[in-house]
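Heads up, one of the protein chains got dropped from this complex, but the rest are sitting where they should.
The chains carry the letters A and B, assigned in the order they are written, with residues numbered from 1 in each.
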Amino acid sequence: MSTPTKIKVATTWLDGCSGCHMSFLDMDERLIELVRQVDIVYSPLVDTKILPDDVDVGILEGSISSEDDLEKALAFRKHCKILVSLGDCAVNGNVPAMRNHFKLSDVVDRAYRDTVTTQPQIPTRGVPALLSVVKPIHGVVGVDVFVPGCPPSADAIWYVLSELIGGRIPDPSTVTRFGA
Amino acid sequence: MPPPAKQPNVRVVTLNIDGRDLSAREDETIIEVCRENQIPIPSLCYLDGLSVWGACRLCLVELAGQGRLLAACSTRVAEGMQILTNTEKLQRYRRTIVELLFAERNHVCSVCVSNGHCELQYLAQKCGVDHVRVPYRQVAYPVDSSHEMFRLDHDRCILCTRCVRVCDEIEGAHTWDVMGRGSDCRVITDMAQPWGESDTCTSCGKCVQVCPTGALVKQGTSVGEMVKDQHFLPILARRRHAQ
Partner (left out) sequence: MNLDDLADLAEQYRAADAGVEREVRVCLAASCQSSGALPVFDALTAELGKERPACKVKGVGCMGLCSAGPLVSIAEKDSTLEDSVLYRDVAPEDAGDIIASLDGPPVERLRCPTDQPFFARQQKIVLENAGIIDPDSFKSYVAVGGYAALVRALSEMTPADVLREVTISGLRGRGGGGYPTGLKWSTVAKMPATQKYVICNADEGDPGAFMDRAILESDPHRVLEGMAIAAYAIGANKAYVYVRAEYPLAVERLQTAIRKAKRSGFLGNKIADTQFSLEVEIRLGAGAFVCGEETALMASIEGLRGQPRPRPPYPAESGLWGHPTLINNVETFANIAPIVREGGDWFAAIGTERSKGTKVFALAGTITNTGLIEVPMGTSLRDIIEVIGGGIPGGKAFKAVQTGGPSGGCIPSQHLDIAVDYDSLKTLGTMMGSGGMIVMDETSSMVDVARYFMEFCMTESCGKCIPCRAGTQQMHSILDRLAKSQATRAELALLEELCEVVQATSLCGLGQTAPNPVLSTMRYFRDEYEAKLGDA
């Protein structure tokens, strides 16, 4: 039995709550249908630790808040033919970007000093440095498909992936909205 | 500007909107005729019952033979008008205007009390705004929670002045007004004192009802205010056991 060529999909989460990935999993039995048509080559949901060089569809959740986020976004743009911003954090910054109204040092102090009772300290080792301004994905790299929502529904994600599998660029505006 | 007065014995004109031949009273505006005939025209500052403001520019339409766009809310119909309400150009302009609004203040739908009931959010979807191309301005605006029943969050305000107009024209209190210039504009109560200290506010809540976004809301509707009071439980339980 010959298997049809599967499209290669990579996903990752940047600064977000991973809720969009949870919503992805909410596709339930449609996931079985999906694995017949896509190869998830890199994702928090699979074991691969290295982003392959040529990916058909890259899906980014979360906003760009740290140097690590920035590197990942640049790598995804470099290696993915089509880049999808999944969810409000990726599309408009959402909750992570609400810290933009404050100075970064104030934010860090608040989180690691002011509100901590035992051994307040600002972590420096093993964590990426924070950027002063949180940006949506398209604030840094070009994005091809925007899927707003907090999170986008499983139906919306299914629709977007189905269209991409079919070789079409989806217009999710009828099934998504900011904050939904 | 007061709402256009309905005159007796007005004439009826015929006009064409998006290829449909329609009739209308000559004292009607284009937006009124469109709403009557279920022709969707986006708008934010226009609200049936309030005076025409003409500021959001979302209801702009194209009139055959005229280069300049017309605001449907402030333009009366005329015999033989040929109007297009949804051309590619108008869609593009509306998209950009909505994007400008989203970028201007802090409109984070996911944590807004009006999520799902917001005209701006709805318009963004209708106009196909799936992302905002212009950079977010990231300016923090204050929140006024001094009123015991209502709250004002300037971050969500789009300066449509519906609150100002309903308070002045319908309630007759004129508690609200606008101060400042450009993006520093803010709606204010009385002489820019906290809402809770306003002498003129009647607490009628009309402003909250007409606000298209989450700028004016009832107190107690935010997530943080959903406080559960469970004191009753041990008391009730003890008394029951005591019986």
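The definition used in the following text is that a contact is a pair of C-beta atoms (placed from the backbone, for glycine too) under 8 Å apart; a residue touches a chain by one contact, two chains touch by 3 or more.
These numbers come from a predicted model, not from an experiment.
**Q** Just to confirm, in the complete assembly, which displayed chains does the hidden chain contact?
**A** Spelled out, the missing chain touches these shown chains: B.
**Q** Which of these, B:Leu69, B:Ile170 or B:Cys204, touches the one chain of the complex that we don't see?
**A** From the options B:Leu69, B:Ile170 or B:Cys204, the contact with the absent chain belongs to B:Leu69.
**Q** Using the touch definition up top, pick the residue from B:Thr96, B:Ser145 or B:Ser222 that touches the left-out chain.
**A** Considering all chains, including the one not shown, the answer is B:Thr96.
**Q** Check each of B:Ala55, B:Met149 or B:Ile170 against the chain that is not shown and name the one that touches it.
**A** Here the residue in touch with the unshown chain is B:Ala55.
**Q** Which of these, B:Cys34, B:Leu50 or B:Leu159, touches the one chain of the complex that we don't see?
**A** B:Leu159
**Q** Under the stated touch rule, tell me which residues of chain B contact the chain that is not displayed.
**A** 1, 52, 54-57, 60, 69, 71, 73-75, 92-93, 96-97, 100-101, 103-104, 133-135, 137, 158-159, 177-178, 180-185
Here is the rule we use: only the chains that are shown with their structure count from here on.
**Q** Can you work out the whole-Å distance between the CA centroids of chain A and chain B?
**A** Centre-to-centre distance between chain A and chain B: 32 Å.
**Q** With touch defined as at the start, can you tell me which chain B residues reach chain A in the complex?
**A** 102, 106-112, 115-116, 121-122, 124-125, 128, 130-133, 135-136, 138-140
**Q** Given the complex with chain B, which residues does chain A contribute to the contact?
**A** Residue positions touching the partner: 85, 88, 91-95, 97-98, 100-102, 133, 136, 138-139, 143, 146-148, 150, 171-173, 176-180.
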